[in-house]
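All protein chains of the complex are present and in place, except for one that has been dropped.
Going by the order they are written in, the chains are A, B and C; count residues from 1 in each one.
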Amino acid sequence: MQLGLIGLGKMGGNMRERIRRAGHEVVGFDRNPEVSDVASLKELVDTLDAPRTVWVMVPAGDPTRETVKELSGLLAEGDLVIDGGNSKFTDDQANAELLQDKGIGYVDCGVSGGIWGLDNGYGLMCGGDEQYVERAMPIFDALRPEGPREEGFVHAGKVGAGHYAKMVHNGIEYGLMQAYAEGWELLEAKDIVDDVHGCFKAWTRGTVVRSWLLDLMVKALEETPHLEGVSQYSTDSGEGRWTLEEGINLAVPMPVLAAALFSRFTSRQENSPQMQAVAALRGQFGGHEVMK
Amino acid sequence: MQLGLIGLGKMGGNMRERIRRAGHEVVGFDRNPEVSDVASLKELVDTLDAPRTVWVMVPAGDPTRETVKELSGLLAEGDLVIDGGNSKFTDDQANAELLQDKGIGYVDCGVSGGIWGLDNGYGLMCGGDEQYVERAMPIFDALRPEGPREEGFVHAGKVGAGHYAKMVHNGIEYGLMQAYAEGWELLEAKDIVDDVHGCFKAWTRGTVVRSWLLDLMVKALEETPHLEGVSQYSTDSGEGRWTLEEGINLAVPMPVLAAALFSRFTSRQENSPQMQAVAALRGQFGGHEVMK
Amino acid sequence: MQLGLIGLGKMGGNMRERIRRAGHEVVGFDRNPEVSDVASLKELVDTLDAPRTVWVMVPAGDPTRETVKELSGLLAEGDLVIDGGNSKFTDDQANAELLQDKGIGYVDCGVSGGIWGLDNGYGLMCGGDEQYVERAMPIFDALRPEGPREEGFVHAGKVGAGHYAKMVHNGIEYGLMQAYAEGWELLEAKDIVDDVHGCFKAWTRGTVVRSWLLDLMVKALEETPHLEGVSQYSTDSGEGRWTLEEGINLAVPMPVLAAALFSRFTSRQENSPQMQAVAALRGQFGGHEVMK
Partner (left out) sequence: MQLGLIGLGKMGGNMRERIRRAGHEVVGFDRNPEVSDVASLKELVDTLDAPRTVWVMVPAGDPTRETVKELSGLLAEGDLVIDGGNSKFTDDQANAELLQDKGIGYVDCGVSGGIWGLDNGYGLMCGGDEQYVERAMPIFDALRPEGPREEGFVHAGKVGAGHYAKMVHNGIEYGLMQAYAEGWELLEAKDIVDDVHGCFKAWTRGTVVRSWLLDLMVKALEETPHLEGVSQYSTDSGEGRWTLEEGINLAVPMPVLAAALFSRFTSRQENSPQMQAVAALRGQFGGHEVMK
């Protein structure tokens, strides 16, 4: 089928390639003319045959909201917009309503896979009406990994459910990474253990903790056996924060996610104010020396 | 090669089978005569040709310590004992010294794989002297999964390092399980999400969180889509506790493991004393009603 | 001075009494005619001399927002509204702007003290313009505890800062309560300790952990030495959640608050879904028996 694809960055560019490999026609637009197939959003819309399907793959937040708004003025009744970016699920309902007023359909789609997706396929989580999800299925099938559809794709629920599932996926990811990281530090700290890299590698088959993230950890250790020179500075992309906020809203305890998120916050502080306070308190009550 | 195997329970029985499939001779002993190949530990030792290799696969703690002690009286110089049980790494040094006095070698070996190991192979982590690890390598090769040796086996370090690596492996496992569990609860709690089972299944290919534990979670949800009727009661086998103790000893922060372990403790309490205390305090200062 | 006081419940009623004891005139309004001094909000406004000062002490959220809105229609330029309820700080800016359009001032005031405030005085935290805070100072002085003003009152900052400081105060309170509660459970669990109540009582003087909350805990234990029959069910009033959300927004790690809040969430679950998931996973990989 034919797809309009807006945003041809690291993710979008690879996705265009994978969809084309599957035999579909992709008209891509990006603000960067070097990678763009057309000169403007309007040209993209004019190029596509009605009813059009347009996939938005631009940064979450204002860029996505503005793109959807602009599309609502360019597209026609019967067209379909898919937001495949990392939007917060709370944006989806607003987007869907804006488009619905013009008779344009909306599907939100969380996409997992990072730089590996071009070859491995992308994990896809969708939200929206059945009819719209069905219409875009050839594209979903092109993007998802080989194998049974349900092992790389889900229609998770109503509008917003796709981004919600992707958000939770990322929240889980925080916890998984932190679990491996804690274990790695402990092994590195123990005198009787000589080959921590070897332990992680040995876990890649036959053990309970084997996973794709473990494979990546082994790969990282192959490059830098003791992570020499790697900074602790760890950013967070927002989805971990949103997941924790949802835990708060729905009264779901999320101690592992919270621990992982807070560890990232701390990793970015040169001098933790709260630990300054602890040190100052210790100095007050115990006559403990406070380092300045 | 020839192996004496002590303990033919759920794990040991399957291991005997897998080693035999690989073409080795296994003489097994178990207190249960129905599964045992010989009538006594002495008969086991007498049956084996020197230098003997004896694998101990009995419950950790007293049973293992007593078996090793008994073996130290039965085996001869040049023999080798491997403890493949879930012993605490602190037992290994004592076992090794006891046997060393008689010229008997010792290797500790953490084994991962559970009931799936018979067919998939077992992940193996060893500690001890190179010469002893080398001698038992045919058995390790028989037990570990197909593929490159280093992807299912590691000689992690000195005596104790094998059980230590296995302990940390299990500690990581606690965190991974809790991470998936938190995400599952959050998805189940969200109104716009209709197909949580489908989400987990869709994550099994192409996503960042794919893993063997995720596959098992999908399997569990296939049996009981919303875990209807499953009790929250979660035991802990000891290795999570030991890992946390080691974090304390070595000043390694382990917030994710601690959270996972504490959640299990709480899952077994009918009425949490500490939350009774919180409720009582709230009743005192706020005139909040305390439920009795 | 003269004050209009809206909301004469558990808190408001006591506050009217304390302000009157200090020699001020209070005209109180409550929907419950049995405790109200006037029949309507309009009558309250008509009764007061301009420029009026009106203290709103009704439940946070819609009731407060609606009361402020109604007041904006009844009050005149130069009047002053103080919101002393447990409003979220994000409401304050909106309230202030609504009133400012009519030339009416606004101060937010967090109030701590619970049922003990009538006799002990209330801890007060204010936000807003200096001129408005100054105008209401006689009322603040009446409400706060005896002693130096700065030991029971603070002008914390701009509009919203009062409720913000009160919110953080409550967030801290969650952590303090949980810390005592954990210690209490541990002492109760230890065989060599016979007199846990005695330990808490002995801590009330001369120790590092002495506090008002500790005194309350001792009081609770005097009533019920082992908290026999007290339910673990612990509600949360919202301010702990807001504080954690702010930690997320400002990238401030708050592991203690998060732990305390999650413990309350868990205390209200009969069967924790996430621990059902952990139990189900254990059943899958280890052949561990799952309790149903």
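What we mean here is this: a contact is a pair of C-beta atoms (placed from the backbone, for glycine too) under 8 Å apart; a residue touches a chain by one contact, two chains touch by 3 or more.
None of the values given here were measured: they were computed from a predicted structure.
Student: The chain left out here touches which displayed chains?
Tutor: Within the full complex, the chain left out of view touches A, B, C.
Student: Who touches the missing chain here, C:Leu124, C:Ala142, C:Ala220 or C:Leu281?
Tutor: The missing chain is touched by C:Leu124.
Student: Of the listed residues C:Ser234, C:Ser263 or C:Gln276, which contacts the missing chain in the full complex?
Tutor: The one listed residue touching the chain not shown is C:Ser263.
Student: Taking the entire complex into account, which one of C:Lys10, C:Lys190 or C:His226 touches the absent chain?
Tutor: Per the contact definition at the top, the residue touching the missing chain is C:Lys190.
Student: Could you tell me which of C:Lys42, C:Arg210 or C:His226 touches the chain that is not displayed?
Tutor: Of the candidates C:Lys42, C:Arg210 or C:His226, C:Arg210 is in touch with the missing chain.
Student: Footprint of the hidden chain on chain A, which residues?
Tutor: Chain A touches the missing chain through residues 10, 114-116, 177-178, 180-182, 184-185, 188-189, 213, 216-217, 219-220, 224, 227, 229-235, 255, 263-264, 266-267, 271-288, 290-292.
Student: Which parts of chain B face the unshown chain closely enough to count as touching?
Tutor: The missing chain touches chain B at positions 208, 241, 244-245, 248-249, 251-255, 258-259, 261-263, 265-266, 268, 272, 274, 285.
Student: In the full complex, which residues of chain C touch the absent chain?
Tutor: 89, 112-114, 117, 120-125, 127, 144-145, 147, 150-161, 164-165, 168-176, 178-180, 182-183, 185-187, 189-190, 192-195, 198-199, 201-214, 243, 246-247, 250, 252-260, 262-263
Here is the rule we go by: only the chains that are shown with their structure count from here on.
Student: Could you label the chain A-chain B interface same or different, taking same to mean over half of its residue numbers are used by both chains?
Tutor: On the two sides of the chain B and chain A interface, the residue numbers are mostly the same, over half being shared.
Student: Please list the single chain whose C-alpha centre lies closest to the global protein C-alpha centre.
Tutor: Per-chain C-alpha centroids ranked by distance to the global centroid put A first.
Student: Give me the superposition rotation angle from chain B to chain C, based on Cα atoms, as a multiple of 5 degrees.
Tutor: 180
Student: Can you work out the whole-Å distance between the CA centroids of chain A and chain C?
Tutor: The answer is 38 Å.
Student: Where the CA atoms of chain A average out and where those of chain B average out, how many Å apart are those spots?
Tutor: Computed value for the inter-centroid distance: 33 Å.
Student: For chain A, what residues touch not just one other chain but two or more?
Tutor: Each of 208, 252-255, 258-259, 262-263 in chain A touches at least two other chains.
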